[in-house]
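Of the protein chains in this complex, one is absent; all others appear in place.
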Amino acid sequence: MASYIFRRTLMAIPLLLGITILSFAIIKAAPGGPVSMLMDPTMKPSDREKFEEKYGLNDPVHVQYFKWLGNMVKGDFGNSLIKRGVPVSELIMNRLPNTLLLMVVSTLLAALIAIPFGIYSAMRPYSKLDYTVTVGSFLGIATPGFWFGLMLIMFFSVKFAWFPTGGVATLNAPFSIWDRIHHLILPAIVLATADMAALTRYTRSSMLDVLKQDYIRTALSKGFKEKKVVLKHGLRNGMIPIVTLFGLMLPSFIGGAAITEKIFAWPGIGSLFIDSAFQRDYPVIMALTVVSAIFVVIGNLLADILYAIFDPRIEY
Amino acid sequence: MTALLELKNLKTHFKRKKVTIPAVDGVDLKIHKGETVALVGESGSGKSITSLSIMRLIPSPPGEIVDGEILFNGQDLARLSDNDMCKIRGNDISMIFQEPMTSLNPVLTIGEQIIEVLMYHQKLSKRAASLKAIEMLETVGFSRAKELIDDYPHRLSGGMRQRVMIAIAMSCNPKLLIADEPTTALDVTIQAQILDLMKELSKKYDTSILLITHDLGVVSEVADRVVVMYCGQVVEEASVDDLFEEPLHPYTIGLMGSIPSLEGDLDRLYSIEGTVPPPEHFPAGCRFSPRCPHAFDRCRNEAPVLREIGSRSVRCFLHDDKEATK
Amino acid sequence: ACSGGQKTNEPAKETEKEETPAAEGTANDEPQVGGDLIIGSTGSPTMFNPLFSNDASSSDIETMLYDSLMGSDLEFNPVTDGGLAEKYEASEDGLTFTIKIVENAKFHDGEPLDADDVVFTYNIPLSPDYDGVRKSYFENIDKVEKIDQYTVKFTLKQVDAQFPVVSLGFGILPEHILGDVPIADMGEHEFNTKTPIGSGPFKFEEWKDGEYVKVVANEDYWDGRPNLDSVTYKIVPDANAILAQLQAGDIHYYAGIAQPDVPTVESFADAANLRLESGLALSYTFLGFNQRDPKFQDKSVRQAITHAIDRTAIVENVMAGLGEVAHVPESPLSWAYNPDVPKFEYDVEKAKKMLADAGWKPGADGILEKDGEKFSVEVKTNQGNKVREDIVVILQQQLKEVGIEIIPQIVEFSALIADIDPGVWNFEGIVLGWSLGIDPDPSGIFHTKEIEKGLNFTGYSNPELDKLMDEQLQELDKEKRKEMIGKIQQGLAEDQAYTFLYYPEEFRALPKNLEGYEFHAKDQMYHIKDWWLKTE
Amino acid sequence: MNGTTSELLKHSKKNNDSEYILEVKDLKKYFPIKAGFLQRTVGSIKAVDGLTFKVKKGETIGLVGESGCGKSTAGRTLIRLYEPTSGDIIFKGKNISKMNDGELRRTVRKDIQMVFQDPYASLNPRKTLKSILSEPMITHNLYSHKERKEKIQDLLDKVGFNPLFINRYPHEFSGGQRQRIGIARALALNPDMIIADEPVSALDVSIQAQIINLMEDLQDELDLTYVFISHDLSVVRHISDRVGVMYLGKIMEFAGKKDLYEEPLHPYTQALMSAVPVPKKKGVQVRERIILKGDLPSPANPPQGCVFHTRCPVATQMCSEQVPDFKEIRKEHFVACHLY
Partner (left out) sequence: MSQSNVEISQEELQLNPHLKEKPDTLTRIFFRKFFKNKLAVIGSILLFIIIMAAVFAPLIAPYSYEQQNLIDKLKPPSSEYWLGTDRYGRDIFTRLLYGGRVSLLVGFGAVLGALIIGVSFGALAGYYGGIIDAILMRVVDIVISIPSFFLLITIVTIFKPSVGNLILIFALTSWTSTARLVRGEFLTLRSREFVLASKTIGTKSYKIIFSHILPNAMGPIIVSATLLIGGVILAEAALSYFGLGISPPTPTWGNMLQDAQNYTVMLTAPWYPFFPGLLILLTVLSFNFIGDGLRDALDPKSLD
């Protein structure tokens, strides 16, 4: 295992290299450029050229890539082309905590609600609660986050004024934990709903299989209550899809929340990516691609490690 | 002597769309305190299902205890709530399952699987429980118990798994131990060790044992009484000595004749002619009649009942008169 | 005060005028000091250096942080009012401008602002090292000289009618801070994003990327302290969410209400303590065709298409009636607007006839055909602009009447812009809008020389008009220039260089008790220094 | 006990036939022991530690030994379910120890079959009896559709199943029935050799007898070769021609069954023989047991010298120092013990 982790980590280097090359090529292949946003009848094409020249945007793509790579290897992601002069790392670091906070909370929320419900559904398939959970989770899937978010704002923020309409904290107010939590609730709910749906379904399906196995019978024969049997003996066996899902959710920390972030004016990585993508702010996009690729690699590696931990029969 | 466990007309059926499979079809059985009863019989005759019924662990649906009583200490287990059943399982009755591979949780270490029982029923601390677990493993013949405790079932040999199952079941000194083919995968030395262990358990804690096995050698070594099953029914019941001395039921006789011996060399082993009908198509009369060398008309039309003949009982018309004379 | 700028006699605006008499009634009240105004914006600012930034959000904030030499009034005339210039003199030949600036202006750090700062500021874009996007605004400047401590002289290379209103509108930067910074590095200097210092009515306090920019009153402002204590420029990237925030009272002022949403905002305005101010926006929306395509080279086809489009219906339905049908590429607000141009009213029959005359006959499926070619046009517009998407859908329906098939294609903005890039011209038809400069010069878009490298992406070319466009730029006399531009507008309308669709009306929501507000079509922060919140 | 002569005749015939179908040379299979969170390999379990033997075509080799001594591992390695750590397996003249899956499939898979010790685990829970039995035939493209059906009927019949069971799933069978499915599956291909790992342990004696008879019949009919792994010494005795006794991954004694049962040479074999429980049948004497002292040593850390010396009643100093050779003491009787 140790050697497996080591190999995977080593492999991550060419992998990241490959991802950056491909991403760079694709990003550059997409039409448009940072100056597209400067459309203005009074602006002269010469202004544009000067700008592009300065940032080497007219160089051949491979030249641009190696320049970028060279800097990145040194830990320099460069500066934003749009928010000129602002280091990309600063842009990201400013927003990363917000995104992580939101994603961690919503993921936890989703997991804490979805997994128990999924398990219960599996224990009592075709019971009333199972149906309720099923319909509920599919509501979560069929409801676009955008719409759900706006609905929540319309009702709980505008109509009843129970929650703030957006942002991470009240403007012009001193820091307070409660205030931060207050702001976190609605967006976390929106994000959690989507994850919850998938998590419940996978948990249910996986547990349904597991609960029919003989070792569950053995555990029951030991005199344990059903709950304990399911949680201790069943859940670990049914973890594989759940772990996979978490592994896949990790990279979505970067872009997965974009729409929710936008609606709730949550200054996070997702909206930064969307903005940068629209503006073709290449250094930011590339940096975020790298960060997200790292998350992908870590997420999947973690999932693989967890597989082996949860299921000793898995060996690499 | 009061019976610790008494099955009265136990019927466990599997219901499928068109047919009902009467896997256990009216079993009567008594186990006294401290007694070891061997349950033998044809493969597929319902021994495991009987024991699972006692544990109330029949896969349901499709399985269901449709009739009968399972009196344990006077309490009818068939009608106990799930919660109360939990209190009995593991503590009062424990079971060694027939298939050690699939019955052990593949993702928990051997240790965890033993320790949890000890912690739960004996209220031991984790440390104490793991010491006890190691001890248990050693008593079932493991030499490297300390290392094994952290090993997973798939890394053990068949016999080792079986012993782990035994260790789990025995760890709480239950009042009744159901052992479903506990030694099938064990070599003779370990088997002897396990049998000794069972005897000791039975002596020390007055544990009753329901031993399901095919190995008549084992039966003769440890059992007090033998119950022979055929096609979901008990066909004969007797003390070990009586049974080996003089088997009454033609099936039992056939069974005895089939034992390969360690001494002489046979060209061909004896086996009972024919095959067991599937449970959904049991013959109307005596269920053994199609294979019975002594079957006569009555056997094919009328179902015999389990009749007591002295201290033993048998389900066969051949012995009708004997009972009558008595 | 709101509709003072609207000299147009549009009946549509009448209602707005009536809605806000209270504001005018209380205009005499003494302004009260205090309050924080939260302004909502979907866009994020990029930096606070007027010479380098180019987005609306940034310039909104720059307006508060910096003073420019000159301002524009509600009719877009250059005025000293609101600027640093105390006196402004143009030479006879129109090549030199001498400007005397106020003597008591001070930067936020206490350093005085004088002619050196002005010269310094204007020399930045003149430097060959300058890499900002504003170069074209200054290309015509020959030199900038300091006459005395508070006087500067601008010398132009050639006569430029746009100069005073466009080029003198830039904020003045502090030489004592940026003087030593190489111009090549200035675009990325920390000053722009971390510590912008100007001489404007508000001081920079904090910029939280993606959240807000906060500026506070400059107590020492040379023209007197602004009434508001602070302004928070809040970034809410989603337009729907902004409306919700507006309704919830989390945003006080928002200038970008989409026309279809205006009735909604109106419906909750009262409850949310808001009022609406409106006026024509300085922009127009059009349908352009790629005139490299032979079928669109035919002027009568273009005219016929215009005839086939019910622009009133578009305004009515897409814009909730909040706009005006457009005929020329200039806003009615502009002094150079010429109402007297050929107009192509909605007339399906006429359109059909004209198309038939041009050789387009209905085919079997009702779609026009000529020489075996179907009259099928792919019309692109940018994603994210609901109004334009709606227009395309309605155009499709309307043009079907005359047998023209429209295939709408909605394209991400940057990609769309790339499609109309010089040399690419990957489009057949396109629905876009131009926001207009303060100066009415149309040559940037319609001059033939702009085809190859500029913004004339439809490839429209009319040599006669080219000449007129060159000439009007040299003309300093406003009346004469107006006449020339009027002629150009006539020509463009006659040629239907674009199918001009409409001039949108712009709506801004603001607190009911916000006083001192004036609607300036080009500047949503117009005279923010004078705004104040009335407390009952 | 009246068939002794014919039995002998049969065996002598086999013994003359010196064609070896399987040769195992110093076969080893070690499992890594992993420990810690990072699952570092900290040692290895020497489950099979140097097996050498030859199997003649048409004979039955019994493999007996204590639980955990490596019988199943040996069987699985022989059939290449496990990658051997070292050593050679020569089957019908071909060394299969290093073949890859594809080669194995093409050359030997059809010819060697295995009956698994754990019948339930080795049956796909989602396949019916019918598809379990037809799979081998379909895989190797044997028989027409109709013939297959007949063959399945025949197999069911042979292992004592009612044809109605055909559409049942493994979980609907009893333990013994599952074991018979495993046997039927192995027979389906008419292989040359079957490695049967405890094939009859879960069967009642009558069915056990039936199955063993079947196996013997087939052997006579088709010249099948069996490697019969079992702990049941009486069954092994009945079916085998030669028997190997394993202890801790090694073969201790290997001999013709008569030799072995009547005159076991190795102290371990002797102890093993004495422990068999025997039904109290009339006229049969219960033997005195030799109880082995001590525990089975760990295969992760086998004793120096003779692996059995820690429990051997007659061990000497030499036993703890020197590994005894596996030598042919008498004809066809191999023992690894310093006593001889």
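For clarity, chains are labelled A, B, C and D in written order, and residue numbers in each chain start from 1.
Everything below uses one rule, namely that a residue touches a chain if its C-beta (ideal position, glycine included) is under 8 Å from a C-beta of that chain, and two chains touch if they have at least 3 such contacts.
Model, not experiment: these values are computed from the prediction.
> What shown chains does the left-out chain touch?
Counted over the whole complex, the chain not pictured touches A, B, C, D.
> Which residue from A:99, A:206 or A:271 sits in contact with the chain not drawn here?
Once the missing chain is taken into account, the touching residue is A:206.
> Decide which residue listed in D:189, D:202, D:215 or D:307 touches the omitted chain of the complex.
D:189
> Which of these, A:56, A:97 or A:144, touches the one chain of the complex that we don't see?
Once the missing chain is taken into account, the touching residue is A:144.
> In the whole complex, not just what's shown, which of D:26, D:157, D:262 or D:332 touches the removed chain?
Answer from the full complex: D:157 touches the omitted chain.
> For the chain that got dropped from the picture, name the residues of chain D it touches.
76, 79, 81, 101, 104-105, 109-110, 112-114, 116, 118, 121-128, 135-136, 139-140, 154, 157-158, 160, 162-164, 166-167, 169, 171-172, 182, 185, 189, 210
> Just checking the interface: what residues of chain A touch the absent partner chain?
Against the missing chain, chain A presents residues 11, 15, 18-19, 22-23, 26-27, 29-32, 126, 134-135, 138-139, 141-144, 146-147, 150-151, 154, 197-198, 201-202, 204-206, 208-209, 212, 240-241, 243-245, 247-248, 251, 273-274, 277, 285, 289, 292-293, 296-297, 300, 303, 307, 311, 313-316.
> Name every residue on chain C in touch with the hidden partner chain.
Touch set of chain C with respect to the missing chain: 239-240, 243-244, 260-261, 263-264, 267, 313, 316-317, 380, 383-384, 386, 389-390, 392-394, 396-397, 407-412, 414-416.
Here is the rule we go by: only the chains that are shown with their structure count from here on.
> In whole angstrom, what separates the CA-based centres of chain B and chain D?
27
> What's the distance between the Cα centroids of chain A and chain D, rounded to whole Å?
One centre to the other, that is 54 Å.
> Give me the residues of chain A that touch two or more other chains.
214
> Two or more other chains touching the same residue: where does that happen in chain D?
Those would be 120.
> What residues on chain B touch chain D, complex-wise?
14, 40-49, 59, 98-102, 138, 141-144, 147, 150, 155-160, 162-163, 180-181, 184-192, 195, 214-221, 240-241, 244-245, 254-256, 258-272, 275-278, 280-281
> Which residues of chain C touch chain A in the complex?
36, 38, 44, 46-47, 52, 54-55, 130-137, 139, 166, 184, 187-190, 192-193, 208-212, 214, 230, 232, 234-238, 240-241, 244-245, 247-248, 250, 412-415, 417-419, 422, 434-437, 444-445, 453-455
> Which of the residues in chain D come into contact with chain A in the complex?
Touching chain A from chain D are residues 34, 37-40, 120.
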